[in-house]
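Working notes for the structure below.
Of the protein chains in this complex, one is absent; all others appear in place.
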Amino acid sequence: MDYDKFQKELNKDSHGDGITVGAVFAGEYTLYLLFIFGSIIIGRIYGKTLMTLFGLATLAFSLSVSPLIFKFKKENSNAINYQLFWLSIFLGAIAFCIYMTNFEFM
Amino acid sequence: MNSKRDLVAGISFFVFGASILYSLSNMHVNPGVNLVYLTHYIIPNYVCSVIFGWRAYDTLGECLVLVVAVMVSWIIFGKSLYDNTYLKELFKAPESDDYITLHGWGEYTPIIKFLAFPASVFMVALGIVTILGGHITPGGGFQGGALIASALILSVVAFGSKSPLWFDHKYLEKLEAIGALTYLLLGVVGMFIGGYYLFIFTSVGNLPIFPAPKEIVTAGIIPYLNIAVGLKVLAGLSTAAFLLSCEKVIIERIEKSEEILNK
Amino acid sequence: MNYLPMIIIFPLIMAIIMNLLHGKENIVKYLTFLIAIILIILPFIGQYGYYYFGGFGVIDGWVSGIAYYYNPLKQVVLVVLAIIASLVLITGMGEKLKNNMFVTLSLMGFASVAAMVLADDLFNFYVFFEIISIVQVGLLFLSGTEEAYKSGLRYMIMGNIAASLMLLGIAFLLASTGTLNITDMKNYILSDNPMIFGGLLLLVVGLAYGSGLPPFHNVKVDLYARSKGFISAILQTYSKFILVGFMLIILKLFNGLSYFSGTHAVLLALGVLAMVFGVVMALLQSDYKKLLSYHAISQAGYVATGLALGTPLGIVAGIFHAINHVIYKSALFLGAYIVSHKKGSDLHKLGGLLPIMPSVAFMVLCAKLAISGVPPFNGFQSKWMLAQAAMQVNMPEIAIIMIIVSIGTFVSMMKAFYLIYLKPVDEETIKEYQSRGVPKLAVFSLFILTSLCIILGIYPEIVTKYLFSYANELGVSYCLK
Partner (left out) sequence: MDFQIVSFIASGILVIIGLYGVFFVDNILKKIIALDILGNGVNLVLITIGYNGGTIPIKLPNVPVDVFAKKSAYPLTQALVLTNIVIEASMLAVMLGVSIILYKKYKTLKSSVILKED
């Protein structure tokens, strides 16, 4: 996760100027911060340390496969197979959340 | 990698499907507002009275979906595009053998021709009866319109571009607009007579709006709404089927829009 | 007499008449200006309260027909929608081709979004939801490129799944309660059963599709990015107000019920994910319109988070942010349209436009500062309210994520501004710029939108004072432990 690596990756599409690399760095860190704060709030809602640990494990996993952002870009492509895959995951995940989790935070 | 993704997608698909089936197997129907519909009635055909009475505004929306879909089909095949170079490239390219158009569509045997034309005439007649009797018998504007459109499609399939039953596409476009406008404007008239949009008025002054036997005098504007929907559905479905099968008009359309763009 | 339905009926009648006027450019032009002026008057002609179509009101304790519910909050939303729609219609008339289909489809879209905001009936909502999805695809196809066709097909495949599932959800709720009227339905869903869970689940799918929350954000972005600039402005306005209308329905039905908490968390998560995914993808883009489109998703996430918080302040903040967002994002899309008249929208080929059109650059800079939440523009006011709402329910993490996303927005917006207006270019490009004109009507619309940004930034009460009464009715106060 250093500057040269990003620049090399971006130079493949000839976008390797300073301002673009900076923007991509900002995106990478935004993702990590989402994981950190997301795991904190999930842990607080469920009131279990287990969930927080699970969130931290996700963070550790994402750090181990860094840089995350190019993989993220690939998953967000507009090929129909990727989109239908994520739609399928989404349907399963919200079905799981709405039917099977039962908690109170109001 | 790919099989892993399939596995994950399969599992989540399973969870979703299981929850849908769980909900469906626990269905208990509450009759609710249906009892209101079944005890108060406008005309003997209850489905028709729900479609054009209680939920007439939904039917208006349904009409508009079809109108918009036909418009969008026209756009897809080159009407008033901002830039039609892509379509021009596609349609000006020489045809390959496997592509079927209305012209290259050989003709069917005499038996089919002999049967298709009378059958389609009968279907048109049946469609007209279904539209006009929609307020007392099963059926209505949509079913009748779909029957007439399928008669047209049957005839076109059997005879190709020399079909004896043929509507010009400009005529169909106007027919559809007239159907939708009639529906919209009848609603506005109801608003001025009864105070609510799509109010079912049975008489203007002392003149009954729909002369009918005593029991169905409450039909009011419903037969007219039926006719409007029938016109719209017949025009819409035939235009859609026609656009999907015929290239000649599309190429003409592209050339015309080219003229407008180059002016 | 109550003229409320004319808000929807007048644009529909005009749309069908416009469809027949193909090729008659002069009539199309003047009629469009007339319609654009009338659209702004329309939201003021209705009276507040329930409106029953066909006079089928309450019979035997059930609302038997289709009902609309109108109140100051919905009026504000409709006024903003009408302003944007008429500005976009006026901008569209500056094109070389006076396109009647563009006017027709925009009016259809205006009418159906207005119907969705007003609707108090679930199936009627679904019908207009389908109209708007076909209209959006039609507006996309008007640009006529191959990419447009492809993304239209993608959008329709994904959309058809979501819309069919949403109808299944409505069927669940219908079977469980026996009615489609939302006000009536509320009384029959106080306790949970599997049918209501099914309905809730599938309504969330419809919501995500209609407003472009994940996982539908990519199709939605393609939809915005492949249309012409002024058409993207109206497309994103439609999606924001679909989101507002849909969320108001879900909150009206379920907010405060004990079994709603799981869905509540799902909605919050969808909002936060849309916020972050939108901004991260925007930081990666090299195409100006795609960048703006991903920001539209990200800001939709703010709106969804605000509304999903479910407190009165959260609802007000969410709707106020939706209003602010459609104003400044429409300004940005019109800016992109003006830029694309000069030279495409690829960020790495543009540059040096500041001396060519300084006034446009200044107005676009104002809109960019507004989207990144800098005072005194309107984005600051609503983002501040959103952060306050998040703190009020004791979820400071969400407020922190909002601020981080704001920073990301600022970075990518300034990157785009530098690459388009400030980066030095050679002489030839400048000559090329000078040989091409600027669409004057677009600059006019841009000016009005920018001044709205500043006015709302200084006097937010103009809008917010109308929002509180209905938000207090819907909202529930709570606090996370």
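Letters are used for the chains, namely A, B and C, taken in the order the chains are written, and counting of residues starts over at 1 for each.
Please note the rule applied: a contact is a pair of C-beta atoms (placed from the backbone, for glycine too) under 8 Å apart; a residue touches a chain by one contact, two chains touch by 3 or more.
These numbers come from a predicted model, not from an experiment.
Mind giving the shown chains that are in contact with the missing chain?
A, B, C
Just name the one of B:72, B:123, B:152 or B:175 that touches the chain not displayed here.
Of the candidates B:72, B:123, B:152 or B:175, B:72 is in touch with the missing chain.
Of C:6, C:21, C:38 or C:161, which sits in contact with the chain we cannot see?
C:161
Decide which residue listed in C:175, C:189 or C:347 touches the omitted chain of the complex.
C:175
From the list C:149, C:224 or C:288, which touches the chain that is not on show?
Reading the full complex, the residue touching the unseen chain is C:149.
Considering the whole complex rather than only what is displayed, give the residues of subunit B touching the chain that is not shown.
Looking at subunit B, the ones touching the missing chain are residues 6, 9, 13, 16-17, 20-21, 24-25, 27, 29, 31, 33-35, 37-39, 41, 44-47, 49-51, 55, 58-59, 61-62, 65-66, 68-70, 72-73, 76-77, 87, 90-91, 93, 96, 99, 136-138, 140, 142, 215, 233, 236-237, 240, 243-244.
By the contact definition given up top, give the residues of subunit C that touch the hidden chain.
Counting only subunit C, the missing chain is touched by 123, 127, 130, 134, 137, 146-147, 149-150, 152-154, 156-157, 160-161, 163-165, 167-168, 171, 174-175, 180.
May I ask you to list the residues on subunit A that touch the chain which is not drawn?
77-82, 84-85, 87-88
The rule we apply is simple: only the chains that are shown with their structure count from here on.
Looking at A-B and B-C, which pair shares more C-beta contacts?
Comparing A-B with B-C, the pair joined by more C-beta contacts is B-C.
Suppose chain centres are the mean of their C-alpha atoms. Which chain sits farthest from subunit A?
B
List the centre-to-centre spacing of subunit A and subunit C in whole Å, with centres computed as mean CA coordinates.
Roughly 26 Å separates the two chain centres.
Can you check how far apart subunit A and subunit B are, centre to centre, with Cα atoms defining each centre and the answer in Å?
That pair's centroid distance is 45 Å.
With chain centres defined as C-alpha means, what is the inter-centre distance between subunit B and subunit C in Å?
Result: the chain centres lie 29 Å from each other.
Could you list which residues of subunit B touch at least two other chains?
19-20, 22
Quick check on subunit C: which residues sit in contact with 2+ other chains?
197, 201
Give every residue of subunit B touching subunit A within the complex, in rising order.
The touching residues are 5, 8-9, 11-16, 19-20, 22.
Could you please specify the touching residues of subunit C with respect to subunit A in the complex?
Where subunit C meets subunit A, its residues are 151, 154, 157-158, 161, 197, 200-201, 204-205, 208, 214-219, 221-222, 256, 258, 261-266, 272, 276-277, 279-281, 283-284, 286, 348, 395, 397-398, 400-401, 404-405, 407-408, 411-412, 415, 418-419, 476, 478, 480-481.
Under the touch definition given earlier, write down the residues of subunit C that touch subunit B in their complex.
Where subunit C meets subunit B, its residues are 1-2, 5, 9, 12-13, 16-17, 19-20, 22-23, 51-56, 59-60, 62-66, 95-97, 99-102, 104-105, 108, 112, 115, 123-124, 127-128, 130-131, 134-135, 137-138, 141-146, 149, 168, 172, 175-181, 184, 188, 193-195, 197-198, 201, 228.
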